[in-house]
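Note that one protein chain is taken out, while the other chains of the complex remain in position.
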Amino acid sequence: MTKKDKADDEFRPTGTVVILAIFVVTLIVIWATIYMILIGRGGTL
Amino acid sequence: MTQYQLSTGEKKFIGWHLLAAILAFAVGSFFGPLQAFEHAGWDLYPYLKPLIKSYYQGLTIHGVLNALVWTTFFIMGFLTFNVIFGLKRPLKNMTLNKVGFWMMVVGVLTAAVPILANEATVLFTFYPPLKANPFFYIGLTLVVVGSWVEGWGFFMTYAAWRKEHPNERTPFIAFGSLVTTLLWQICTLGVAVEILTMLLPWSLGLIEGVDPQLARTYFWFTGHPLVYFWLLPAYISWYAMLPKQAGGGKMFSDSLARLAFWLFLVLSTPLGFHHQYVDPGVPPVWKFIHAMLTFSVFFPSLMTAFTVIASLEYAGRKQGGTGTLRWIGKLNWSNPSVAAQLLAGILFFFGGIGGLANASYNVNLVLHNTAFVPGHFHLTVATAVTLSFMGISYWLVPYLTGKKLWQPKWATIQAWVWFIGMIIFSNSMHVLGLLGAPRRVPLGLAPYIPAEWNSRLFQVGVGGAILFVSGVLYLVVMYKTATNKQTVESEVEVPIAEAMQDPALSPVWLDRWSPWVYGALALIVIVYGPQLFDMIKNIALTSPGFRVW
Partner (left out) sequence: MSTQSMHIDAYERNWMIFGIVMLALFAAAVSVAAFGMGIQVPAPEQRVDPRTVATDPNSPWSNPGLREIAPGKYDAYILARAIPKWEYLPNEMTVPAGSTVSFYVTSADVQHGFKIQDTNANFMVLPGQVSKLTITFDKPGTYNFICTEYCGSGHGVMYGAIIVTP
């Protein structure tokens, strides 16, 4: 069975949050760039 | 603490899967770079003429062997290991699993004959009315059915284990493997129906024609969850093995990991229309509904990203890592298995971004069938999955054979070379796609190439060359390991990251199958049923076959 380490309760994944923040910014920038290409080319109906 | 031991027979059986997978990788990866070289203007196909007739025959071999055969065999082997080791019991019916495995082998060989004879140059999507030799379809069917049979063996083993352990939580690696197997069995119904009701009778001359729109719909019923069939085994390793290897880490959240797997089971099939956004015969309302479900299946991947990275951060800090990000350097990068999987994970971020763009409904108008798409899936199946599988094999092959990994340093270099080659290859493919370059075209010869594409096409060739070096290096390491005279001193330890919170404390509904399975089937019926019914009712078998290669 899992024994809880004392360190476990104090562990805060701050680095994880920073890595994911970088990921999200990259995601939004790339996605928005492609989306703007779409918008710039106009309607299809 | 001694670990559960697999028998020699079980190790051999899993080893056969890996051998078949690696042989397929070897042949398929020889043809991958040939496409990349062609793009850069170095067309080597004329030199292969007596054996290989065309660019497209090479591309078919590359796609079938690398995307379908290498992955499926590796996965079935790895899942067999996970089921046995996770449940700590032998397979319920080893003979059944052996039958499944040999069906897959016979299937690959059966399909290989027409492919090598240039009678099935239809690429790995085999869209009708391109018509291949019947043995191509028979071979593919055998591979799929063989994988089902092996999966039934897993389910029987699980049922036996459950009887022996009525109140225990399913150990995570077995749990993830069983979910992956079930997902595969549900989603392959699409391609099974496509082949058995249309393509095979048609190629045998029993029916005159096929309905290409319906065939595409069946194909993509399987085609997208196929991606998760590839990916989930890598996720199992990232969740439950990599943190341990990287520095004695623990699984940050066992219950969220299980929830993520259930969400993949429920959500990864009912969204196949996102591969058909620009098909003429599917109403936009269904395309839109599938788009929304596609956004929702991104969610369990976001959960996975958090849990896996947090588990790694825990490992890094346990190794004395400090600062916000400096713990990354404390991870066990010198272990080739760790390096390969970490690098695979880094590139998977970009695979996810490209995938989300592809799947964003009308945004697909910018990207559909451009070079962006192979650029994207070389980050997912050819890196997140393939490089992770390479990393897994760096501990699993020594475990199975008792031979020491040959030159771990070279194995680590192999992973880095793949990483670098793939960045160059994939980045240039994405950019070319945004500029309008189509996929599946020998771009070195296409008459409409503007000069501004040339530098990118050159980079595609450079990336392909680097990847080729890495692929050869992988094969050398594997061969030298399998034939290594140095044996491991003691049994290789299977890396298993324990959960931070005892899995027994996680909610019991995370270990109940029926609500999730019925939920998955219900959702499929709701979002596929009406449109499929309509298409089948109005089926038009009006397309005769063509052999235009």
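Annotations for the structure displayed:
When the chains are written out, they are named A and B in that same order, and each has its own residue count from 1.
Note that a contact is a pair of C-beta atoms (placed from the backbone, for glycine too) under 8 Å apart; a residue touches a chain by one contact, two chains touch by 3 or more.
None of these values were measured; they are calculated from a predicted model.
Contact with the omitted chain, checked across B:161, B:184 or B:306, is made by B:306.
One of B:44, B:365 or B:525 touches the chain omitted from the figure, and that residue is B:365.
If you put the hidden chain back, the residue from B:9, B:41, B:283 or B:515 that touches it is B:283.
When the missing chain is restored to the complex, the residue among B:98, B:165, B:440 or B:480 that touches it is B:440.
As for the chain not pictured, it touches subunit B at residues 54, 56, 123, 125, 127-130, 211-213, 216, 252-253, 255-256, 276-284, 287-288, 291-292, 295-296, 298-299, 302-303, 306-307, 310, 356, 360-366, 368-370, 436, 438-443, 445-448, 501, 505-508, 538, 540, 542-544, 546, 548-549. Interface with the hidden chain, as seen from subunit A, comprises residues 12-14, 16-17, 20, 24, 28, 31, 35, 38-39, 41-45.
To be clear about the criterion, only the chains that are shown with their structure count from here on.
Centre-to-centre spacing of subunit A and subunit B amounts to 23 Å, using the average Cα coordinate of each chain.
Against subunit B, the residues of subunit A that register as touching in their complex are 1-2, 4, 7-8, 11, 13-16, 18-20, 23, 26-27, 30-31, 34-35, 37-38, 41, 44.
Taken together, the subunit B residues at the contact with subunit A in this complex read 250, 252, 305-306, 309-310, 313-314, 316-318, 323-325, 327-328, 349-350, 352-354, 356-357, 360, 362-363, 365-367, 434, 498-504.
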